[in-house]
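The complex appears here without one of its protein chains, the remainder shown in place.
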């Protein structure tokens, strides 16, 4: 049953009205501070505007920007890199999240504290966290080096100076920061799996591992997909980490789309082109999300399929 | 019946993994400048509070904390005030195309912040929202609304329909049903939403940097970002600030983790 | 936190507010003091500062965000020497010719005036000048009987010798410390290497990038083959000014490339473990070619949308006036933009290094001057950073690609010329 | 106190028709049961009366006044839900007070009414508890109390007892009956439990797939069912229904099906001679006797399949050829599975349906 069914024409109208009144503020806000800006940047992605070169004016150029984007090798690299980042980080996060959730789902003394501990990374401002990791992977007084090489300072590694490592570290930092969030969503999913199923599985002769593989995982699907969805959306728009830790370096090794977009938009003042980049980021996210939504589907929308 | 050893290992790994960077920063914050720059690093700090002093008094950290509390708190409040009725309407009342609304909300939240930052800045500039707390709250609320609404909506959806109907028969309008029955029951969901929103607002950096250019209003992330002078990386101050900046949230999390979890489980992914 | 200044709220007799956008000052007290003095002298004015992060780029982005949205509340702002063309072309900075008279221009260093000029108009008043300098460890060089190197090869030779000698004593000691992170500073550093190898970045007359010249490539090759790795830690790829200076100040580098301010810190016992053992010299050249120092520094400009241009000018001429320049030089060790101050006895006793630096400062080489410089810089940053980060990288084609991108941008600006 | 009238109410969900032209009068003070199998539309009908669903067509009149356009809150009804729907965050007292507060009843008045209701239901000691601290039966009472204090024109119940275990259910049943007698209000009560229906209601409206099959007193429904469905629905075990045809034979008549042939007395009404196919012959398990009877009866030879001894009495599952037959007898009768058994069908206990309609044969 979908909520309260109004009693008749008039009452129906009255309740519809109430319903609308309830959503209107949210809609207005969204309209003003999300829809309008989005529309704006959609528009300007179709125009050519280069602050440094006013002579070019502000002209409608159709899909020109996207054509350029399609030919821009830097953008290609950035896109590939971003995609890699998204896939690696989200998969790792969700996988780790499952592990975390399994631990937190168990009964043991002081679980509250462990939960809290697990949530701390997520509660630390990204800007701060980024500085933390930058410090930990510092080439001289970094904790990583201390841990690995103790006092053999000669062997100390400049981690962030190596393109491969820099990229890995960005991913690592992101996973560290948000795995617990994914874990939270998964945990929520775990808690709605009836114990009776596990009893049944035990009777059916399933070992702990088999129970996890054949019962838990399949039933976690909605939770996992939800986590993936949220994480993907954020991972695609990773910015703070790069901004604080590497500025996209070394050698563009951490140059992600969002940061590239930022540079073109804010530093270079290529308004049209920058917007085009953002729009394509959005498109990518949207495409990925659609896949998820298809699979998670109305489960996310509560009552109707109960 | 099964061995608890794997569990123990898991717990240990979890706690260690989540805490060690933070702990390292905590240690660092208690070092002296010389200890910090020592190579190889020293394990144990001399316990100097110098960096806390500079962070607090030279960098006016408390002002930033205060601003952040105001902004994050305000955002959370507003986001709930706006989001709860919307969520209720979307989940429990008959709205044409509610699925589209929900989907739309989600899409909105997919758009890159950097793209909408410019226009938002314009709007705020026009309505005089720059360098004001409410000015930065508005976009925060907007960007967190989808998350809040989704969590709350799926939470409301879990509440038994009978209750609303009972309320109706007892003489409630949609509003009073929400206010007197559904809201009290949705507390866990509301908690969850609040925490998520609060943390978002507490951590957000980009908009804050753009919109708040005066020290009087700047929030923590910006404030901390401003620590970096030209001379030396102020690791010590950073560490101290980070610790101070994180403590409130740690407390929050410790206080509310039960709610967060229960809220989510009753909500988001139940299907 | 204290109340925010809101002009509309205060009454008619209220002072005019001048909004001054600046980065996080290095010497907050000096700045507070300066502004106190100013408002004391001009009670009808009030200065309101908006603070951006210290990084030049971050500051640029914030400022232009205001300007491109035509925010009239901005009056005075700092301009990095590389921004003038952009600000002028975009119509953000206001031409100062009528106020900044020929007579008053006399007093400033010509190079600093030059960077403030675009298509014949002056857009900024020089506030401080910067130029790349080579800092070195007096004690170590003396110990091995070296003079400051005249050429890069000498530098390499000296450093290697010293490292061989000192490795046992101080294993952390490296030969060279500079800024090779992927950011604007990288361009400054590379410009110096390339220039001192006889190359240039852009042929401004033709408006064509020159990254693939063999001199340019030779310079880059020198850095990645002779410097990074053998002499210097690859960590330089992650260094900006603070990190590189810190390394030097901790006594972990023989040579160090940085701006003038570094002197102050390197010789400050509280901040440096090598205080008093630091020397500064012009950057090396290569056989026959003199060393090159990148010109940096900040100009003060007035927003073209400012409603208080006159008051703003008041403020600028105060900050760039003789006394204030002297004040900042003394308080903050900032290299002034006024010629006479380099002869000021008191300042010279405070900053003896200026004797040797003056020449460098006055003859520093500006970076390419173009309204699309930020974009150009990004391309160069990417190119240089990739060149250094991937030792195996084949420079030639990479350089050509970068050139092509730069030329496309330069062509755009061609239409700009009047 | 009020009477309720339904005028050809229909309700569709999408294109599934859930209620089909239901017309019904519930006189003032009556206790009317909506009985039917699960999914037949009972709840929907009740919810439509309450105004929680809106009918697709038809009219609802309370005290002769059409309430079609009124939302639930303006219909002055009270409803007791299947899962009680007590407000978990409110104490019992506040649960009961809620509806009154919503209607701006003066506080002292509220307290008075709650006191009365609580006494009536014997829940005074629970007034300050939260619902989760109550047992099923107690919740039940509170839900009832919440309805009572409102003093509405009309009480609606949706299977209020279905979540209680056997003992409690029969106890609550009695209470409900007493309650109705004491308050004398109009009640409409949804259930699919026959015992409730038979014992509680003064009227039963039997629904089948959204249609109203018969509306009458429990006894008449049980003794003179209007059609085979009604006949088969009431009674546990249900009435035996044999499908076949009747035709005159000699001086009497006879019923003929695939596997059995039962002689019948001549009908008590004029009926065209000749065979009548589509006839259903019904007899209740308790009316079948396994020993000869005095009164006129036909007999049938069967074999025993299963004998369920319930202690209080015994249920025999017999078969006459392919025709199954269920019989209820007193316990420990000497019957044994797969043994033959002759049973007797008293004529007065036979139900005859021609073309799906009851005829009073004898």
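Letters A, B, C and D name the chains as they come in the text, with residue numbers starting at 1 for each one.
Just so it is clear, contacts are C-beta pairs under 8 Å (C-beta built on N, C-alpha and C of every residue); 3 or more make two chains touch, one makes a residue touch a chain.
Source: prediction; values computed, not measured.
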{"item": "Candidates D:222, D:255 or D:361 - the one touching the absent chain", "value": "D:222"}
{"item": "From D:113, D:284 or D:351, residue that would touch the chain that is not displayed", "value": "D:284"}
{"item": "Per the touch definition above, residue among D:66, D:112, D:258 or D:306 touching the missing chain", "value": "D:306"}
{"item": "Missing-partner contacts on subunit A, residue numbers", "value": "194, 196-197, 199-207, 210, 214-215, 218-219, 221"}
{"item": "Hidden partner chain, residues of subunit D it touches", "value": "37-38, 165-167, 170, 174, 177, 192-195, 198-199, 218-219, 221-223, 234-237, 284, 286, 306, 308-313, 317, 328, 332"}
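Heads up, the rule we're going with is that only the chains that are shown with their structure count from here on.
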{"item": "Centre-to-centre distance between subunit C and subunit A (centres being mean Cα positions), rounded to whole Å", "value": "37"}
{"item": "Centroid distance [mean C-alpha coordinates] between subunit D and subunit C, Å", "value": "93"}
{"item": "Multi-partner residues of subunit A (each touching 2 or more other chains)", "value": "4-6, 15, 140, 153, 266"}
{"item": "Residues of subunit B engaged with two or more neighbouring chains", "value": "37, 39, 118, 165, 168, 173, 225"}
